[in-house]
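Notes to accompany the following structure.
Of the protein chains in this complex, one is absent; all others appear in place.
For clarity, chains are labelled A, B and C in written order, and residue numbers in each chain start from 1.
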């Protein structure tokens, strides 16, 4: 099966290239009766829009979304919702030079290897603009989750080697800076690092962390569609992501069992809880009622202004310099994409899980057992 | 959709619980004409079998596989292949004590949360024995890949903090020790660590690394079914895996672009290659012709003999000690499971990719363009 | 995707050949908490078993089903349920003569065309024994539907040209005769026709009709997974079925709109009902609360004792006579298969439909809107 569909119950299909006429997504399976307007989606798209700080590209796209179907009298109808963003700022001439070259760290070579040729304008389908469809659909998923009491919040965990401190962690800070870091001091250090990277015509990577609160226990479909497995796929499918970990992640590989196991206990309300959360909110692939926590490793922006060795379609060796202005870091713009993919995953698995028990079939179809 | 199916073209459905009558898998979509016998599968199952060293459980299961369908006159017919392993050593009495308790680090609580009750015998469906179906199906996938010139090889990369050295790396060593580590010295240190863990009635985690060689460029389905994303899901769906990274992985998040980008070059045969392989063999979610390299973080065995605090179904707080003899480390037994899941992923995506180009449709259906 | 999986939420994978070691099915997604024992399934299998009358094959298979997983303490656990029937009466020698020949009306030629060779013993995968997995899984689906107040009942509508009369229709009669016809007189005539067919070493076809009562309005997923479309696929996938129609079916193609439209009205309880049911219980692909009615056309048994012209693998022209004793009609044995496929379809779509409305998400996940 081709790869532009994500999800089973809440199912999306994205389409569009960086410099095509438009990009978009169709959402199939959105429950009926959700109040929805373009603004609900636009606020998410605005968070991924470039041109918001000196560390992100200055291309001034409007990225205005249009809802073309599936909403009637302000509410979703249960029919597919088509969302579309027209491309308005396509400067194809910028890319003509690299038309026959394979940029290091990009998918130029592999698209040619797979499909025989490629839309070379701005990376075509492999461009970061491909995430528009993800974010637009994710905005709807996040709104539904919010109505069910579930919050999905991501932020920049580190840029280059600069990592947030758990002690200084401050949610409000995230919204106050364009790096989306919940730690004022880390922001300052990271900004310095980014200045250096720009001076060196280079780029840096980083890590995005995401916390989901309010998620009920019981979400996830063993054994292959475990919550963390599907989430991992969702996040690893985002361009530039090279690693995924949940809870203590790779740290758990260095831990001992006694320290890594989370003891169960009762909270004041007498509900079963875990004393710690090394597991990151998932046991056996099913949510355990604790906050779900995961991280994504993001590589440095592959487009750098420095000279790089490469080869071209005709197997000629070349030195190329990627022109134009590029983000020295992708991480802050990836934050909302991570949120979107997490929301899509959670909602889809929650909808899937609705038929897990006979008593729930009775609850919907109204018969006595 | 429920979670016991993996793959689209080469599609498997696994079933069975730790202490049920049997475990197995059905493989749908295996191409016809592959020579296949039970021994092809048994050798893989034997590698995951417990009781092979003092660091693994002594339960003496035969785990003998039976092929029930889909093979005729020694070759696959293209029809579904049913593989089955009967359980012979079911000591259900061992588990009666924990019937109503939630073991820390296990899925007891979450299965109850999801399904309302659970098969508590030996972890039921969440037991490590669930991997029998994965490994049996993976053996078939690996055989097909081998015929296409592709090798999938995993090994223990680290146990606790003890990591293999790239300098001492030796493939042959992997088969010579029961920790499946390709570094003699690391094995010695790791064995000492494991002795300590056993004395402390505790356990340790570790990392499995996997290298796939011979994979052609062009495999993977952007944007959601990218090679690394599907592989990540496959690996993260294995019990106890808490993290996944490809190529430099989380290290890339600390790197700079110039150092992280792999320059393209021509090899002696004039083919396009990468000078380095920070990417781990995948660009834009599509294989690039370099070896595919990834790692999985595995948590310490949750079953430990030490006393642990927990609660039970009736919300009573308890102290429990898990009886019986448990592996102080799962990592070595996970090696073949990682290989199996990688083989299943690669083959499935290769089969999917067969319809990517018009010229390939012509090649199969034999008409002139 | 290969073709041995049916359903999305209640998902089955069948396997096995006529003369292999066993046949079976794995059911993934069965809700937890359903009381289930082997007898629940055996009663359905017994209805499709041959050797029940002189008009069905005398092969004395036990066809005893074994539940291998997914049931614990008498209830389904939510984990995959593996069901298996071992083959005990395999007379492979009966088939050696037709090993290299293509029987008219059978799939011998097409399996060779697709897979390059075939398991020729008793039709291999294309045998009627393949339906064992369908019926076993369908028995579970039917039990769940029954708990939700839904009855699926099929019967023989016609054999050859002999059709039941709506005036003489009598449910009880169906169980009293081995042709499963709800009309005593039609049974008598059909039996005479079958005697003639046997004397002529020939066979006849027929039609199965199925009525589903108690189905709530609202089931079906427009636009491609409409209730009648998925049902049609389910029924047409049964061997020998050549046609499917719902409600007035092909008769509607000859009707006029005024006569064919079903007027809406209120019943005594003030609920919205249809005055007539030309539609057969489905409007726009969604159930309308009226009984769902459909028919399947079944061709005559292709295995006949008369001499037939054919060719072989080596392209030699031959005359063949199919030996052994064959059913002069398949229709009565198809009745339970039709019921099983209908139950699988309905349950799957009902489970899918659970996430169709925001209010239903709230009902399961318990938050206030």
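Rule of thumb we're sticking to: a contact is a pair of C-beta atoms (placed from the backbone, for glycine too) under 8 Å apart; a residue touches a chain by one contact, two chains touch by 3 or more.
What you are looking at is a predicted structure, and each value in this text was computed from that prediction instead of being measured.
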Chains in view that the hidden chain touches are A, B, C
Touching the left-out chain: which of A:24, A:128 or A:218? A:24
Which residues does subunit C use to touch the chain missing from this display? 1-6, 8-9, 14, 102, 104-107, 109-111, 113-116, 125-126, 130, 158, 160-161, 197, 200, 202-207, 216-226, 228-230, 232-234, 236-237, 239, 242-250, 252-258, 260-266, 270, 272, 275, 279-280, 282-289, 297-304, 306, 308-311, 315, 317, 352-353, 356-357, 359
Taking the full complex into account, what residues of subunit B touch the chain not shown? 1, 8-10, 29, 31-34, 76, 78-79, 144, 147-149, 216, 222, 350-352, 354-365, 367, 369
Even though one chain is not shown, subunit A touches it at residues 1-5, 8-9, 11, 13-17, 20-24, 26, 28-29, 32-33, 66-70, 72, 75, 77-82, 84, 114-119, 124-125
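We take it that only the chains that are shown with their structure count from here on.
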Take the average of all CA coordinates in subunit A, do the same for subunit B, and state the distance between these two points in whole angstrom. 26
Roughly how far is subunit B from subunit C, going centre to centre by Cα mean, in whole Å? 38
Centre to centre, by mean C-alpha position, how many angstrom separate subunit A and subunit C? 44
Which residues of subunit B are in contact with two or more other chains? 1-5, 8-9, 14, 114-116, 125
